[in-house]
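Just one protein chain is left out here, and the rest sit where they should.
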Amino acid sequence: MTTMTDPPQGSFRLSMLLYDTRYRSMTFQAIALLTLIVAIAYLTNNLLVNLAAQGLNISYGFLADPAGYDIDQRLIEYDNQMSHSRAALVGVLNTLLVAFLACMMATIFGVIAGVLRLSKNWLVSKLMAFYVEIFRNIPVLIWIIIIYTIMTAVLPPPNAFRGDNATSSMLMDMFAFTNRGIYLPAPVWGPGSMVVVAVFIASVFGVFAYRRYAKTLLYSTGQLLPTGWPSLVILLVPTILMYFIMGRPVGLDTPALQGFNFRGGIKVGAPLIALWFALSIYTGAFIAENVRAGIQAVSKGQTEAAGALGLRPGRIMNLVVLPQALRVIIPPLISQYLNITKNSSLAIAVGYMDITGTLGGITLNQTGRAIECVLLLMLFYLTISLSISAIMNVYNNSVKLKER
Amino acid sequence: MKKSVFLGALTVAGLAAGAAAAGTLDDVKARGTLNCGVTTGLVGFAAPDANGEWKGFDVSVCRAVAAAVLGDATAVEFVPTTGKTRFTALASGEIDMLARNTTWTFSRDVDLKFTFVGVNYYDGQGFMVPKALGVSSAKELDGATVCVQTGTTTELNLADFFRANNISYDPVPIETNAEGQQQYLAGACDTYTTDASGLAATRATFENPGEHALLPEIISKEPLGPLVRHGDDEWGDVVRWTLNALITAEELGVTSANVNEMASGSTNPEVKRLLGTEGTLGEMLGLDADWAMRAISSQGNYGEIFATTIGEETPIALSRGLNAQWTNGGLIYSPPFR
Partner (left out) sequence: MSDTHAHTVSFVRTETLPEREPPYAASGPVKWMRENLFATPANGLLTLVALYVIYVALSGVLPWIFNGVWNAGSLTECREILDGTRGACFAVLSERWPQLIFGFKYPPEYYWRPTVAFLLLFVAVAPVLFFDLPRKLLAFTAVYPFIAFWLIWGGTVLSPVLAFVGVAGGAMVYQKLVNRSFAAGFFGGIVAAYVIWKIGGFLIPETASDNAMLGAVPSRDLGGFMLNMMLGVTCVTLSVPIGIALALGRQSSMPLIKWICVVFIEFIRGVPLITLLFVASVMLAYFFPPESSVDLFLRVVIMITMFSAAYIAEVIRGGLAALPKGQYEGADSLGLDYAQATRLIILPQALKISIPGIVNIAVGLFKDTTLVSVISMFDILGMIRGPILASTEWNGVYWELLGFAALLFFVVCYGISQYSQWLERRLATDHR
């Protein structure tokens, strides 16, 4: 019996590599591997020959050298005597900053526009359709430049705020809109302010605790507690009380015109604003489409059934439609966030010092280390993208319809 | 696989032509055009006019080299480069020479491996401010917003200057001169800093040049000159001596107008060597005897180029200053043709 099932032995011929499906895939893979190795070897060889001909080499030593240039918009301490790697870190943080801000705002724009586009109000839905089409069909780079131009060419220079017959004035004496950026008052943390902050954080937890209590109460007894205004009270009242008890420890540092520019307060530079808004409205148009598709994906029967159960429209949205729509909305939403992060590299067009502007811009220009800088730059974006993809996979698995 | 086929197709179609390995001189001759890297647009130094024709001081150097090597001053392909792309373009062989108001520095020469063949303009970094700002010295710029081109030596000089004087500033990094000009005019920065010549050239394009002033401080040395790759000394010599020929021509009084009669009629042995009627200088360079004559007759001598592109008669109105011949107290000095 064993002889019957044994494969034919000892009859392996070379032609079987091509015609026998058992071996053919091996052959193909071997060819692919060989081609890949040859291609890589060829390119590497070219690279080495070219570099040798120029007397250049690949070295990352320049990262430790002093950068020598200054950066205006920065989140961490930096001056021109610090190293190129420090400058790159400033850039990384700036990238993350603008990406975070733009993701927040794009979501807000997108949700508003997406929901309003489904509004029964003809005018509003048409207006939103117009917004979506206009912003989706014009390159984001043009939007960045348009908004940057609005910032620099339409807003007044700090000079206009000067003198007795100033042509511009500050909003509420706190906010200054200039063509170099927007100046906001900054909080000054006096002694005792930590107590206020601690109380505020405690009240945030308090709100959650209250809401959980209300929910348990609802499920166990059916008694419905109001959640809206009590949350607000819990959130604000203790903090405000503590603020006055501690003798108003938190002050405001308002910007004031001094020398050439406004000093004090927080400066949000024009490039940051241009990038932030352009990415937000551009991506917001895409998110609006996702939101609309998500809401439309929830069948009408769900809404009607919820209505038949006696739920109010607001609750239908919160408890029935949104949970189902989110399942459809969130995956494309996360890939839009990814797009924002990648598109933030267009910062270079308006001189915002993100990672492309520092490492891939000035450092590259000053050191001439093009290959090293571009490789590091790609590595950074790759890390971000792959982490976001990983998060997305985890989410997708967690919301997958549980089929039993 | 597909890509290589595609590449092959285009190679056949003649898009990817040219060579950049050993002899740039031979490559240029074989190709019949000179690829010359220039700035993306700085009026007076290199900028396309309304017809797309490149004009300017750096452009003339390129044209002179093309005239010397190829006998045709128009056989130049101008490649606009930014601060970021200029060195890679040269190192990778995309361009044969770079004439883009580039400062000769130690690290560019030694670390980036480029050969600066000489200096065609001695410059220094200055500041331009609107007169309405009421600033008369760069040291009064404490807290100012400064527009500066990235990837340039000016960016580093700026940081050094403000640190040395213990004053602060907000940098606005910009990529091209055109952008810097727009930002400055829109008032997004208080002052614009770059080479003093570049400032003058930029100011000349303003609607009201009179409303803007250059501050007296010159905060750096910026010797600008054409450069080539390290390791190809033959080609470096061609560019170097073409530039020197233009300078020597001015010193010896050879102009584009009289170059022909000087070639035949001059008794000065150096003029004769320069113009190839005596000696074999052209042959030593790997060119023919008339090389310098063609360069001079097509573009004029150094003084003529200066006068027609950036001199006092032009809107840019730069005086010779440091760039006068050494005989007139300037720094422009060519080694002898011997």
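Here the chain labels run A and B in written order, and each chain numbers its own residues starting at 1.
Please note the rule applied: contacts are C-beta pairs under 8 Å (C-beta built on N, C-alpha and C of every residue); 3 or more make two chains touch, one makes a residue touch a chain.
Please read these numbers as outputs of a predicted model, since none were measured by experiment.
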Residue among A:V199, A:V291, A:A306 or A:A349 touching the omitted chain: A:A349
Which residue of A:Q81, A:N121 or A:Q258 touches the chain not shown here: A:N121
Option from B:D123, B:E179, B:D195 or B:E250 whose C-beta touches the chain left out: B:E179
Residue numbers in chain A that touch the chain omitted from display: 25, 28-29, 32-33, 36, 43, 46-47, 49-51, 53, 119-124, 127, 133-134, 136-142, 145-146, 149, 153, 342-343, 345-346, 348-349, 356, 360, 364, 370-371, 374, 377-378, 381-382, 384-386, 389
Missing-partner contacts on chain B, residue numbers: 1-3, 5-10, 12-16, 18-21, 40-41, 43, 47-48, 50, 52, 77, 79-82, 84-85, 88-89, 92-94, 175-179, 181-182, 185, 205-207
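Here is the rule we go by: only the chains that are shown with their structure count from here on.
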Whole-Å separation of chain centres (CA-atom averages), chain A against chain B: 43
List of chain B residues in touch with chain A within their complex: 21, 83-84, 87-88, 91-92, 108, 111-113, 132-133, 141-145, 150-152, 155-156, 158-160, 163, 169-175, 182-183, 186-190, 229-231
Of all residues in chain A, those that touch chain B in their complex: 50, 53-56, 68-72, 80-81, 152-153, 157, 159, 179-180, 258-261, 263, 270, 348, 351, 353, 357, 361-362, 364-366, 368, 370
